[in-house]
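For this view, one protein chain was removed and the others were kept in their places.
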Amino acid sequence: MSEERYIPRNDLNIETMQINLGPSHPTTHGIIQMDLQVAGEDIIEADVIIGYLHRGFEKMCEAHNWNQAVIYTDRLNYVSPLINNVGYHLAVEKLMDIEVPSRGQYVRMVLSEIMRICDHQTALAAAAMELGGFTPFLYLMKGRELWWELLERVVGARVTTSFTRIGGMVADLPDWFAAAAEDILLETANINREVHTLLTRNRIFIDRTRGVGYISPEDAISYGFTGPMLRSCGIEYDVRVAAPYLAYNDIDFEIPILTNCDVYDRFYIRLLEIDQSCRIIKQGLAKLPQGPVNHLDKNISLPPKSEVYGSIEGLMAHFKLLMNDNGVRPEAGEVYHAIEAANGELGYYLVSTGELCPHKCRVRPTCMPFTQALPQMIKQGMIADVVPCFGSINMIGGELDR
Amino acid sequence: MENNTISIEINGESFSFPPGTNILKACNMSGFPVPHFCYHPCLSISGNCRMCMVELELNGRSKVDVACVNTVAEGLKVLTDTPAVLKARRASLEFLLLNHPLDCPFCDCAGECKLQDYYEQYGNPEYSRFSEEKVHKQKRQSIGHNLKLDAERCVLCTRCVRFFEEVVGKKELGVGHRGAHSEIHALAETGVDNDYTGNVVDICPVGALTDTTFRFQRRTWYLQSVPTICPGCARGCNIELQFDLEHEYKRAGKRAQRIKPRYNEQVNQWWICDSGRYGFGAIDDNRLQQASVSEEGQNRTVSSNEAVKAAAKLIRRFIDKKGTAALAVLASPDETNEGLTALRQLFREGLQLPQIDYRLAGEPQGVADQLLKHADLHPNSRGCANLQLEPKFESGSLATQIESGAISGLICFRHDLPALLTPQQLEQLELLVVFETHVVEWNRQPEVLLPLAVYAEQNGSFTSFDGITQQINRAFAPSGEAGTALELIHALAGELKIKGVPATLEKARVLMSSLSADFATVSGPVAGPSRQVSKEARGIQHV
Amino acid sequence: MFETIASIIKICFIVVCLLLPMAFLLMWAERKESAIMQDRIGANRASVFGIRAWGLISMMADAIKMFVKEDFSPPFANKRLFHFAPFLAMFAVLITFAVIPFGPEWTLLGHTVKLQIADLGVGFLYMFALAPLGIYAIALGAWASNNKYSALGGIRAVGQLISYEVVVGLSLIGLVMVFGTVQLDSIVVQQGDYWFNGWIPKWGVFLQPLGLLLFFPAGFAETKRVPFDLPEGESEIIGFNLEYSGLKFGLFMMSEFIEMVILGALLTTFFFGGWQVPWLFSDGFHFPWGWDFSLPHTAVVLLQVMSFLTKLVFFGWFLQIVRWTLPRFRYDQLIRLCWLYLLPLAVLNVVITGIVILVLQ
Partner (left out) sequence: MAQYVNHDQKFGATEAIYYPGIAKGVALTIRHFVVNMWFHLMKALRIKARPGAITIQYPDQRRVLPAALRIRHRIKLNEDGRLRCTACMLCETACPDNCIYIVPMESPEEVPEEKMPAIFEIDLARCCFCGMCVEACPMDAIHMDTGIAEMASDSRENLVLDLESLLKPGPIVCTGPAFRGKEILELLPHLKDVRAMEHQTQPEGSIYRVGKTNR
């Protein structure tokens, strides 16, 4: 669609100008710095400097017990915190070799998919806004707001969800959840249509994104891309299929693949994934089994409050889990568990020495490889191309710098 | 020899024990711990808690029975975790918990409670089946100056009753009433009264007996612990000093929370006396925080470094003027061997002072008893003696020497000078350098006053009256600007340009081991503070 | 004498009653309209005695803030040019309105007053001569700020504005050929003719549909608004006015909104009949289906002025809608759009118009 771009000739001895895009720049939602050498509008050299939001997440986990560390996972990808919660506790559960009851798995899956929608909507909204499309931004934000309104009623918070615990969740889904989700699913599909009208069929948008930020499938693999970024390069990889977890095996859904490796496809694939997530939520809520959401072992999950208030056994089990020197202690060992977060493969590598706290908690952040590849993507383009490229990788500072 | 051991099989492995060993002890020794409430290795067998159920198999017949009452027999097979055993334990626990109140939130024992631990391991996976009203008994009974009894929580293991009867030798507690209404009673109106009452809190497997000094102070799981030696007397009882630094920014001051005995076969077994147990207040209360220097009647607070410099200058000037014989040194029997070695090295070998002592006439003496208490109230008198910190003048004649003017300079470590010397005698001193741990009312301000760390704030060793040298461990940093004797003496030696004073614990150890046979081995664990140690330490009652 | 007084009154009317209020209203509309189309409410928090006036008070508060805000100038800026540029920008846009007719000739007290400040013979050529002064303002302001981002914005602005200036001019040549004049007044008057027995007015939009399709984006590009807001591009380079604050920033912003008013006025004048109301003649309405309403001369003039203003307001609204719907171009695409698509099409338009005129003659 777009023609060959003028490429500055090296023999002209162009004097370049250095531009620091960031750390506080409207494009860099999140704090990151891009050190660009430009000749006119063309970017000759690019370097990405990260680490402005480093809070020592992994180190802090080592000072908190296995359950408490979940609050830090909220602050990784703060656009889809619940997926991080789920991923973290799935890793802990794998370490302990336990499995939550099937209702718990379905609930986790449904909430994860809701979070995936929220994450995609936010990513798309930010990308659209930075291209000047303020209206799609607000339409998408409205869509996310509906989900957050719903989640707030279940989880108790909008961003800092901290909703999972070892062996289950803080609470079960309320009985009105499915009906409410149904309505919001309709609205989500409607907003998706509007975004298609406003952006993906608009020549200006197509021009801005098609062919921009190209990264070859080989490079994508060698950088370690995952998620929508990888699938927009035509590579079939999704943790939900490659290593199914939760109840994804029981659900019928598609994983969209696009092959143009550019910003347009990254944008478009997220829209497609929203539709698929809607499908998963619909099926998950329809198939939601009855039963407990939490693991029933009293040494793993807290006893029900009625037992804590009413029986010495419950009270003692409660104390045993919460007192400092007690609580959940996975056996010594190490584990890596990855889930398909909104942005790609989110992995947790945990080492236990049989203590109360993780000996080591390392996160495989989803957007780190994308950010590493960012110089390569933007080096081909103009200053204005930084914006869609950066928007399309959906960098989340909290997760990138940890 | 073969007649003296009986071999049995525990969980399929063979072990041999002397005849008469009870099975519970045998299992514990072989690494198959058996849960129990009433059994204690130092007390007689009572067999009333029914928790130590094991499966015993002899000659092809098997039964589930308590392990503490039965002794080993040739060919006996013991199984400690068969389904039948677990079921029996679960049933015992359910019975014990029937009338147990919902007290964990305000029970001091939560966290070191055997009921909680065993419920976690052996309890019913379902919660309670008991829906009737529980039996209520009297809570908050005071049964002694430091003991509170909560009869509802008691599981009637009678460890406390047996402890007083068998270890202390006074029958002070008994069990009254019948059945579900049974209760522990103090036999005397005024409650229990002896010097070892604190130990029943340690051996109480639940939170029935609580200690008023620790009651509701901190939760046990906050405590960190460090193994050390009681400084209360020359016995050298092994203790765990338990302390809490959580939220320290909010509560400056009280760090040490309680003292628990630490098992040592040779010295104190499982026990300590009450005066040792409740002596931890001195660690944090009324501590001297900063050094001060007094010049021409002006008293000013200075850093420890400056004070050491000032002291060195004054000492050097004094020796130049009056000679070494006029300067006396009072070492402290409360100091560690390592500090004393440094002191000896500086003042005897370095400065060649003839007048060194560690005693001062008129200091209080304790009362010895049969069990643990010793008359010498200092933990390291033997160490001082081993280092020959003996004076050339007659012991106790320091006061007269000062009065006669033979001694006009004094370097004193941790002696209560205002109480033991008259104001006139103090006034007569031209130079007074004092190393002190606590704030003391001075009627004659010392020229240099330096803050010193107490035993909880330093590593080192004490030598008990019978010559056992044991390690003490540092729990937390010295209060204020205080330093250990070793550090301060080394700094002082540096200012005085005296070589050969050990700077570190290891160097001091090498030096001191060449001085006395008592110092050749330093026993006891070397450990920093930790929660893990503390968990083991709190397990003292879990024997 | 009368002419001079009338001119002064007209200038005052245009500046005080038309341009500034329209720009002000557009700023207000920018907030409220974008809000409404985005399911929001828009600025409405400021109030005087509890009156919020749908956010108009917020706008006033904004204006006051703009005036009293610290007027910061960067330490290494070229101070003289830095201070001069915004005033030049404002001057350039205000002066261009002089040739736009906002009403018919009005016979008042025996004098005939043209509702147009200056009926120049060169017509809109005057506009294309003076409007580029704004380019200098931006370039100077951007350069004088001594900021790399501003400089980029300034360079973009110069490239964009000069390129599109060409298309703006060329896309109107067809119209000039049709009407045979460059005088705006006469162009508007000629749009009062009708086709097909008076059913369809002979507006520029019907005469030059391609011209409109070319003029509209080109004119839009001249206003530097999304999707052509590359000189500003606040998510890329923040823009040429990066270092400006307070009143001087306000002048830049105001000039941008006045440019929108001018674009609206030009669209009205060239393509939508200017002050013409369909089937309203100097003596009243004459509908093609036979109805007639006669009106007094003053009423007709007022109706026609109202018609001009209504069209202006509509285009203001429409420009905002477009501005809030679209994403922004990239610089090379913008320039390519101008030189490779719009310019050849504009030339083609001239050729086709010429052929059609030739054929019709």
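A, B and C label the chains in the order they appear, each numbered from 1.
Everything that follows uses one rule, which is that a contact is a pair of C-beta atoms (placed from the backbone, for glycine too) under 8 Å apart; a residue touches a chain by one contact, two chains touch by 3 or more.
As the structure is a prediction and not an experimental result, all values here were calculated from the model.
Among the chains on display, the ones the left-out chain touches in the entire complex are A, B, C. Set against the missing chain, the residues A:21, A:233, A:251 or A:383 yield one that touches it, A:251. The residue touching the chain not shown here, chosen from A:14, A:44, A:98 or A:206, is A:206. Contact with the omitted chain, checked across C:81, C:213, C:247 or C:352, is made by C:213.
Screening A:14, A:39, A:98 or A:170 for touch with the missing chain picks out A:170.
On the side of subunit C, touch with the chain left out of the figure occurs at residues 33, 35-41, 44, 213, 217, 321-322, 324-326. Touching the omitted chain from subunit B are residues 104-106, 110, 139-140, 215-217, 219, 221-222, 247, 250-251. Residues of subunit A in contact with the chain left out of this view: 1, 64, 67-71, 135, 142, 145-146, 149-150, 152-157, 160, 162, 170-171, 174-176, 179-180, 182-184, 186-187, 194, 197-198, 200-206, 234, 236, 238, 240-241, 248-249, 251-260, 264-265, 268-269, 272, 302, 305, 308-309, 315, 318-319, 322-324.
Keep in mind that, in the parts below, only the chains that are shown with their structure count from here on.
At the centre of the protein atoms shown, by the Cα-centroid criterion, sits A. With centres set at the average Cα position, the gap from subunit B to subunit C is 91 Å. Multi-chain contact residues of subunit A (touching two or more other chains) are absent. Within the complex formed with subunit A, the subunit C residues making contact are 34, 37-40, 148-149, 152, 155-156, 226-227, 229-230, 233-238, 324-333, 336.
Residues of subunit A touching subunit C in their complex: 2-3, 5-6, 17, 19, 25-27, 40-41, 128-135, 138-139, 142, 198-199, 202, 204-205, 207-208, 382-387. Those residues of subunit A lying in contact with subunit B across their complex are 296-299, 303, 307, 309-320, 323-326.
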